[in-house]
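Here the complex is missing a single protein chain, while all its other protein chains stay put.
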């Protein structure tokens, strides 16, 4: 296959047969209770140097509970997929957990920009769309997918994509390599104990992330009966056999919201942004993560029931989210 | 791009830029009432020599009402995509409407096999999966998609696929060309007058077929308020701007069933199979299509309200289908 | 003891016994559907069936409805309803353990023909409906089981057309060289008289078992090639009273599938 143009960025790629072997051996077909605490799930399924993917955003249905636990357990040298990220990539870097980023959108604020300028974090350029397409390729079990994005741009030059001539129509087309993260982190509205999971509302790529990832941790605002899954199979976003751990995590997306359940906490984001601008993220990390033993303790002692109730109260739009 | 192996089958392929130009000019973004009778919809949107795709199957949620109308209006030389077909490809050939078939599964019964043996119908070999993947490619606006099916088989040899070496992992992989049918025929549970459509239950490829096709005719068992669509956007299968015509067609999938609404008519299929085996399909076509002016007349005079009510009564499983 | 049963009942029972509980299985149209339901009723209640139209993990209602493919009884109490591209993607990714298929013709290396007979593709002596989803199932699933009537014309040295790949020409790594997923291929062939596997080195079809009371020579005589024969050929129990009761009373009382072909 003649390659017309080739990006120079470092990228993760694992040959589909190696991924297949993993999926055969490690993804359990048994119906077993996979509920774990966030601490246990991260201990067992997130290792130093893992490539980590996160679904949706810090503002909406993001698995912030799992990000906080990764920081608490001081994972190191993670390669993070910033495909639609606003806050959690910054937290991971500020906490010293992450040394490489695949850039779709790196996040708001200057912290990360400085880390890249000063060479402490290595980046490879992609786009939100092509990183998401790479998850689709990884989840389909094919080595690449074609796209007409990237072409002509410097983003292409510093990515890992390759441009070839389409053998059917003859025009140049970009190929992006399959991405199979070591860990996929996905927050959902509801899951059963086996890992069958439901998200409501639009999404970035919950299913693609679950399919592509070697290890999948689901955090769920609600645990539902397995029987409920079987009564309405059209609502299942992710089937259980892709899932390794189910973490029961009410307000797991906090300070982001979960549509139909609770709104995001604007005051919290304002506090975060102020500290971020002042270079005081250590204060933030200490207050909300390191000084508390768990997310539950954080929600209870740092946020408080009154605020949590208020965030639930604000979630008045429920149409379509059940 | 070095092609290692190349199928010799004839295939439809249109360069993505030509499809883009069509989508720009012909797919209406306006909210206009697109309801038409089946007769009007077929008159305006199905032409001789069109490439026609059909979603799901003759047994379940198939647009049989539209197939019957195509036969009634005597379209000629259609190229039919038999991606999961059981009965309607046979009817189209027996009625003289169809002269080419892309074979996923050609259909039950001997009629079609004989037509191919005797050279009256030309075929190209594919599989259910690769034809469906070709719709996905066509609907994504890319010229091809990769797959690890077809490889090593004679199906590949007589298809239009090409095998190339994956430039990332180095192994051979098959590329299937995008397919953009001239006409996509899709039966749905519900649609609004603009073409926003909902299907419940599993499906073959309703969305991919709607995206890929130049002209899309939806037949719907129920017409619903536009407002209902906006109250539950997670249920929308197909957005209106892909749709050219909406045909209100209660029992439009008959003799197939629509999950949650009515069961398939086993007695009708038995009659069909008997006539097919006896080489008497002209009798069938005459009785159910040519001797009646419309599907409504067929349902009333050839099937009867008692039978229709009975088929509704048998559809007792409704969980998940609303 | 004499017990009467049809060839279809033999094939279905032999196939059902191969399906382990709590595994995923890509189930083809017709006899494989009935075999999967029988397995669920006996030793594999949590067998996760998947269908090419996207249903995952149903517990199909019985009596089995002939020709049902996507209807409510077929998809009853699934764990997810998806679509064809999604489910084939999962199979391609390596998530589906078994594939269960019917076929018209098979050869020494497990290649399957469901397309045409004759030497010239352009002038088929006999045409069939084509691959359906069989090519994907045979390409992607870890262990493919093929259900076949045991007739000489169906077991040929070389199929006229490879619709779905077996071990191709039988040379080492032939599938892998073609680009097919590593470690896959036909695993068992279930017939109305016998059970076959494939030799791990030569990739040749190998007789593993024969139905109780049938001499192996009689089974081999009804094949147009000579398979290998296992060192110890197992004697296969005929359909048990339990299997027959479930098939006849619960799953297919109308005998639309189990009634096929004559008595054994």
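Each chain carries a letter (A, B and C) given by its place in the written order, and its residues are counted from 1.
Throughout what follows, contacts are C-beta pairs under 8 Å (C-beta built on N, C-alpha and C of every residue); 3 or more make two chains touch, one makes a residue touch a chain.
These numbers come from a predicted model, not from an experiment.
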Chains shown that the absent chain touches, full complex: A, B
Touch criterion as defined above, residue of B:123, B:229, B:261 or B:315 at the omitted chain: B:229
Those residues of subunit B which, in the complete complex, touch the missing chain: 16-17, 19-24, 27, 29-31, 139-142, 196, 207, 211, 229-231, 233-234, 236, 239-242
Footprint left on subunit A by the chain that the document does not show: 56-57, 59-61, 82, 84, 86, 103-108, 112-114, 116-117, 119, 123, 125-130, 132-133, 136, 147-155, 158, 163, 171-174, 201-208, 257, 259-260, 263-264, 266, 269, 315, 317, 319-321
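Just so we're on the same page, only the chains that are shown with their structure count from here on.
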Top-ranked pair of chains - ranking by C-beta pairs in contact: B-C
Chain at maximum distance from subunit A, centres defined as averaged CA atoms: C
Core chain by centroid distance, with centroids computed from Cα atoms only: B
Euclidean distance of C-alpha centroids - subunit B vs subunit C, Å: 28
Approximate Å spacing (C-alpha centroids) for the pair subunit A, subunit B: 37
Where subunit C touches two or more other chains at once, by residue number: 55, 75, 77-78, 81, 92, 140, 181
Residue numbers of subunit A (touch at least two other chains): 16-17, 141-142, 231, 233-234
